[in-house]
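Just one protein chain is left out here, and the rest sit where they should.
Lettered A and B in written order, each chain numbered from 1.
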Amino acid sequence: MQALYAQLLVGLINGSFYALLSLGLAVIFGMLNIINFAHGALYMMGAFCAYFLLNLAGIGYWPALIIAPIVVGIFGMILERTMLQWLSGLDHLYGLLLTFGIALIVQGVFQNYFGSSGLPYAIPDELKGGMNLGFMFLPIYRGWVVVFSLVVCLATWFLIEKTRLGANLRAATENPTLVRAFGINVPRMITLTYGLGVGLAALAGVLSAPINQVRPLMGADLIIVVFAVVVIGGMGSIMGSIITGFALGVIEGLTKYFYPEASNTVVFVLMVLVLLVKPTGLTGRAA
Amino acid sequence: MKHRISALFLGTALAFAAGGALAQDKNVKIGVLTDNSGLYSDLGGAGSTLAAQMAVEDSGLAGKGWKIDIISADHQNKPDIATTIARQWIDVEKVDIFMDVLNSGVALAVNNLVKEKNAVMINTGAATSDLTNAQCSPNTIHWVYDTYMLANSTGQALVKAGGDTWYFLTADYAFGHALERDTTAVVVKSGGKVIGTVKHPLNSSDFSSFLLQAQASKAKIVGMANAGGDTTNTIKQASEFGIVAGGQKLAGLLLFITDVHSLGLKVAQGLSFTETFYWDLNDGTRAFSKRFSERMKNKAMPSMVQAGVYSGLIHYFKTLEAMSGNPHDGAKVVAKMKELPTDDPLFGKGTIRVDGRKIHPAYLFEVKKPADSKGPWDYYKLIGTTPGDQAFRPLSESACPLVKK
Partner (left out) sequence: MSALTDDTLPTSPRAVRDEMIVFAAMAVLLAMVPATGIYPFFVMQALCFALLACAFNLLIGYGGLLSFGHAMFLGTAGYCTAHALKVWGATPELGILVGVAGAAALSVVTGFISIRRQGIYFSMITLALSQLLFFIYLQAPFTHGEDGIQGIPQGYLFGIFNLAKPTVLYYVVLAGFLGGFLLIYRTINSPFGEVLKSIRENEQRAISLGYKTDQYKLLAFILSGTIAGFAGSLKVFVAQNASLTDVHWTMSGEIVLMTLVGGLGTVFGPVVGAFVIIAMQQYLAGFGQWVTVIQGVIFVACVLTFRRGVIGEIAHYFRRSL
């Protein structure tokens, strides 16, 4: 039983990454109607950004937690302004293809300069060590990841669902022409939203840097799992993607304990089951 | 297409020339087929090509009228791309010998082709021991290491040092299973016990679940039967979960100096594993490595794969000289290579067995503490040596058809 608690907690940690990433995807999808295939690459850029800040400028983990998402977010906004913008009005699939291409470029360039085996990034001193919870040894950093990402997720939900800015955002998604008539700069809002979604991916990247090696391909495989999470949860609601993200992390954690051989396929199997029973996903709207 | 056709003409012309003056043919073409871009590019990649160049320069054959060319390509870790390149190299470019060829899947694919076309492969990068076992070939020499040797050396030495209870973290595919099976056999034979194993999916990013299970087992040794990014992530997260601090010891079954370099000593300290080459072993290795590192883009020290390319080519050139010409007959050259003893500054004196296995000692290293390291790339402490005749799979257990029983 004790081991089970431990696995549940560990699952929750992975769930926080799924939640942050699928949340970013949902924010972008809601506003731009684009599935951001480059999300994994931008997540990776977040981690690399933290690495550069530390090794080139001597800037540590805490400032990186703010600076990296902003830097990568700006990069995302440039992408949106220079490329994605031109796709509005075209079939959504072009957005998928374009961001796929961007992902290949970004990953390829990083691979070329930093190889594939990865670079080390240490856990900040304040979060080193661990606590003995009785049923498991919990590294403090892991606990921090769960709490922090939960806070970020809820803040994003609050921003979009409960504030005036969020209301404008949602309105612009429904009817851009009308919102423009109210004097709101819709294209700028779209750019900022893309920046926000990208920033969330980069934030997840910074959070994962001390846990995993900082590698050019760290986001490439993860993004496919997150796609499955998104299909399961549907992208209709912000809260939906947060909850599905955490829930799938926990389910995956349990699989690792009971039947570890299936732990990387369980999310996909669940996706198939959900599609068979409820094709629109658990919370999603019809596409 | 034009240069392709002209290359073909040239090839035919050369073939005629070769037919006319067989014994005096002093043309050699070396193909370095490696991973220039992917997961293993630090291990082989540009460094392997450099090692080949250095071997050509050091052999002094150019001064004796030999014409030696090196070409290299990126197989992208894809067996089908590798066979396409290899086939073209043999058919069109007239490549005599393949070097490096890391990645087991790629190596086995090229192994078949090289045998069919009667070329030579000196494999310095692939782990699979099948290359000299069930899939052995009269055209292939497996130079540096293999899974059997790694399991054997690491398992034996650690049990002897008191690590008699083991728990395995095994990558869930053929390679991981083979490593676990071979190591288990050695551990049990040496008097140890395996108390559990957990199979994790390939390319996992999170090992915390598996590490918790390993921790709960209270085994003295946590054996990592995985490779590449999986191993480095396991090590990193093991330090986070206090596995080593809690008294358990991590044993890597396939690790390279490039992995230690990327992890950093802080995380990697205390780790034990086996390699057959380390730059700081003796004067010979140090002299070569210094020259090598000066010419590398990032000043890296050679990995054992890259060192193997140098060592393998030195022996190949020696053999060609002894044959006083290049007969362009792979099986014949390899047979001669097996007859001659090997000797070079990197791997010392050795032999090549009838199944194609190059024999040399295996070293068990422990990664130094950061305080003990005198500078960059000073990473290992030698803690044990297995003599060549005990390190590799004995011929009596071999399934290789070339071994007459």
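Definition applied: a residue touches a chain if its C-beta (ideal position, glycine included) is under 8 Å from a C-beta of that chain, and two chains touch if they have at least 3 such contacts.
Only a predicted model underlies this, so the values are computations on that prediction, with no experimental measurement involved.
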* Structure fact -> Chains in view that the hidden chain touches are A, B
* **Which residue of A:Q107, A:S208 or A:T255 touches the chain not shown here** => A:Q107
* Structure fact -> Of the candidates A:N14, A:S237 or A:N264, the residue in contact with the absent chain is A:N264
* Sole contact to the chain not displayed, among A:L4, A:L90, A:L133 or A:A155 -> A:L90
* To do: Could you list which residues of chain B touch the chain missing from the display?
  => 1, 4-5, 8, 36-38, 41, 45, 72-74, 76-81, 83-85, 87-88, 91-92, 103-105, 108-109, 111-113, 128, 130, 135, 172-175, 201-202
* Structure fact -> Had the left-out chain been drawn, it would touch chain A at residues 35, 83, 86-87, 89-98, 100-109, 111-112, 224-225, 227-228, 230-231, 261, 264-265, 268-269, 271-272, 275-276, 279-280, 287
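The rule is simple: only the chains that are shown with their structure count from here on.
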* Asked: Between chain A and chain B, what is the gap in Å from one C-alpha centre to the other?
  -> 38
* To do: Please name which positions on chain B make contact with chain A in the complex.
  => 37-42, 172, 198-201, 203-206, 208-210, 212-213, 215-216, 228-229, 232-233, 236-237, 240-242, 246, 258-259, 262-264, 266-267
* Residue ranges of chain A in contact with chain B within the complex -> 3, 6-7, 10-11, 13-14, 111-112, 115-120, 122-123, 130, 136-137, 139, 141-142, 208, 211-213, 215, 218, 221-222, 253, 256-257, 260-261, 263-265
